[in-house]
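Would you mind keeping the following structure in view while I ask a few things?
For this view, one protein chain was removed and the others were kept in their places.
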Amino acid sequence: MKQIEVKFFAVLRDVAGVPALRLEMPDTATVGDAAGILAERFAGLGRYLPRVGYAVNRSYVKADCVLQDGDELALIPPVSGGNL
Amino acid sequence: MKQIEVKFFAVLRDVAGVPALRLEMPDTATVGDAAGILAERFAGLGRYLPRVGYAVNRSYVKADCVLQDGDELALIPPVSGGNL
Amino acid sequence: MNKAQANSDWIEILARPLDVGRVSDMVADPAAGGIAVFIGTTRAETSSDGRELVALDYEAYEEMAVQQLHDLARRARAKWPVVRTVIVHRIGRVPLSEASVAIAVSAPHRGDAFEACRWLIDTLKAEAAIWKKEIWADGTSTWSGHDRRT
Partner (left out) sequence: MNKAQANSDWIEILARPLDVGRVSDMVADPAAGGIAVFIGTTRAETSSDGRELVALDYEAYEEMAVQQLHDLARRARAKWPVVRTVIVHRIGRVPLSEASVAIAVSAPHRGDAFEACRWLIDTLKAEAAIWKKEIWADGTSTWSGHDRRT
């Protein structure tokens, strides 16, 4: 098993109700696996996932990225752009 | 006869040695006529004339513009643009 | 708040009003003939159901955003002959007319300064881990890009 730190921002922090949490996962778990677990835990998170990006240790990654013990996984909702 | 005020700027003021002067001219005289008189009076002015613009009462005009009594004629050397 | 300097780039995320004069002064350099500055400000707006905007609340994933902004400055330098770049982003509440972001770029010639500055704000808005929440006069708020009223 490995432990990762999950961070929520903006609308996702409102949905989750917490800014961060720790997650225990199997050694083979990917970013997508973590997102699936979080969607089960937090009602309402799932509908945002199609537009959410993922960052591991502050760099964007794809959903198939395998997480390492101690990684910081951030769920990145659409950023502020476009309105100006 | 009519009297006009002539203004020199930048390199042309250096060539003329004065910032401004008054000129008496026939009633039919144009901007080009005034430039010709000035080129005769100030040695060295003539070679700048091909690149000089003219403003009468603070608006650009062409050399065939007929001057009115009391007009302010400015000889406009190439402006500062282009170097940045 | 986070500050960091690398080479002649300056990146800052801070929770107080931006000082545009300082941002511009920081990129002035004898090697530069032109400085282009962009300032993003909170624009008045009325929602489709008639609410008036009073402010935007900006939030950043600061550690990541600072890295991203440094990376943007590096990428701009690879594309244009930039002399210096400063990017300063405000977080927290930004009232109408006030600045949320200021980007200043100096370059030997003005065309490069304009192009690099434009690219930096466009790319910052598309990529940086910074979000905004619309604060309405009736006390409601909405995360930009979502319909979820909170």
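Just a few scattered comments:
Letters A, B and C mark the chains in the order given here, with residues in each chain numbered from 1 onward.
Following the convention adopted for this analysis, a residue touches a chain if its C-beta (ideal position, glycine included) is under 8 Å from a C-beta of that chain, and two chains touch if they have at least 3 such contacts.
Owing to the predicted nature of the structure, the values given are computational and were not obtained by experimental measurement.
Considering the whole complex, the residue from C:Ile11, C:Leu72, C:Val86 or C:Ile121 that touches the absent chain is C:Ile121. Hidden from this view is one chain, which touches chain C at 19-22, 24-25, 28-44, 96-99, 106, 108, 110, 113-114, 117-118, 121. If you put the missing chain back, the residues of chain B touching it would be 7, 9-11, 14, 48, 55, 58-59, 74, 76-84.
Here, only the chains that are shown with their structure count from here on.
Farthest chain from chain C, judged by C-alpha centroids: B. With centres set at the average Cα position, the gap from chain A to chain C is 25 Å. The mean-CA centres of chain B and chain C are about 49 angstrom from one another, to the nearest whole unit.
Averaged Cα coordinates give chain A a centre that lies 73 Å from the centre of chain B.
Within chain A, not a single residue touches two or more of the remaining chains.
Along chain C, no residue makes contact with two or more other chains.
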